[in-house]
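Here the complex is missing a single protein chain, while all its other protein chains stay put.
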């Protein structure tokens, strides 16, 4: 169904966005509505891992997909998740998937428990598909989804029993994701309906009388600290100024990096709707050296 | 016009190379000749940024292009430009674009001033298209171009007014570059004719009585120091031996790494026609630790 090795344009993608505002609790499988609400796979597969690019781990995953499903297009979201950091992986997966076409299959592998009893799952939510370990990594994308369908991968039925003990990314997840992206197997045929056993590892934002408490989740390439505070949730309007407290330091908010003084430590709304801490022409991480998960307090002005 | 997701071969590419040797000064828009001299977009889009690969920034740019223009092929030039280094970005863009097919659209984003008043532009020059901020990054490619056409991106007309304040790479530049690469919009429709406001940040080579003075522009993965001295400009023939002085050290020139003694600090003409400083089986950067922009003197023998 995919011509020319590139995903076709999903002309009917808008349909899946008509979420009915179901009040279903997250982390539980619903009746198979999400799958019906999800457009068919569009022939695009993304990869998000903590494998880095120093070794051929990512390369051989692509080889495996390309050998079995040559018509599937593969794009990297990132392979730079901090090794073993499910928090960071869950965060970036949730903030990134929406920039890809509806019907994309996202293969996400941050899997310190590989080879243990943790389940392997596929999730249909928000018009996208997700394949990976059930360790919290895929849970964040389901939190606000009106319809979620989870399938536990049936490795026997899929003919994938003989996988390695240490590299399910290559031997299981990307094989399944490739077949799904190529429409070789239907989502409902991946295994029985299930629920995610492990919830999102991202701590919730706490709402106090006059402020919100969140956490530093990750640091980006530029040394900006990215927090769990989502502008849409903590500010009445996107341009509202605020003050941010971290480790006893008080920061003013600016609109963009160029509005800060050179070397000034500031807070701003980053491009993924997250409250971030930055130093103009410098690294907030080097300046503050926060511990992972360090708490921050936001006071709207 | 692109079949199968891959750029067609540009059979008529030679036409654009018939530069008429115009004496037009750089940094100024010419009459719309360059656009007519530039072959139509070939369906290939490249990315050159300082975003690194640790975060999903590059991944979501590709998602955005793929979602809107699935038939466009995307290749990375590099995402390893030193954060905020317009010099390094301008240098590598100018040395790299020529290895891609004529009609390629190069989306270049090293943009410390994102969200400020700096303009967003598209440039047609040398048979290629370039999209990015007007901060000097795109100026180097226009320096020796017989025909240059610059368009200031009209974000209103392009329907891109609601962009983020901190990530124009995703919300503006790659969207425009994708449309251009897919021939969805013509170059002349991107906005009004303009000129580049900011010149190339790469310092010019100074010609003295018996030597040339240049600067160290960047250090590569192997620790080689790459200078602004271009062999074609400072040596009568490519094999001419020379001596190079940096920080009081005098280096002989060799033809290739293997011609140096193990551990010897030498100068040579690198593969991008730049004079480089290298240590065989070692790192010239670790040996010399030059300050950014350190000056070098080349004496032809």
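By letter and in written order, the chains are A and B; residue numbering begins at 1 in each of them.
Operating definition for what follows: a contact is a pair of C-beta atoms (placed from the backbone, for glycine too) under 8 Å apart; a residue touches a chain by one contact, two chains touch by 3 or more.
Keep in mind it's a predicted model, so treat the numbers as computed, not measured.
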* To do: Against the chain that's been left off, what residues of subunit A make contact? List them.
  => 3-6, 51-60, 62-64, 66-67, 70-71, 83-84, 112-116, 164-167, 170-171
* **Residues of subunit B (touch criterion as defined above) contacting the omitted chain** => 4-9, 44, 46, 48, 53, 73, 75-80, 92, 95-96, 99-101, 104, 218, 220-222, 255-259, 268-271, 281
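Note that in this section only the chains that are shown with their structure count from here on.
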* To do: Averaged over CA atoms, how far is the centre of subunit A from the centre of subunit B? Could you give it in whole Å?
  => 32
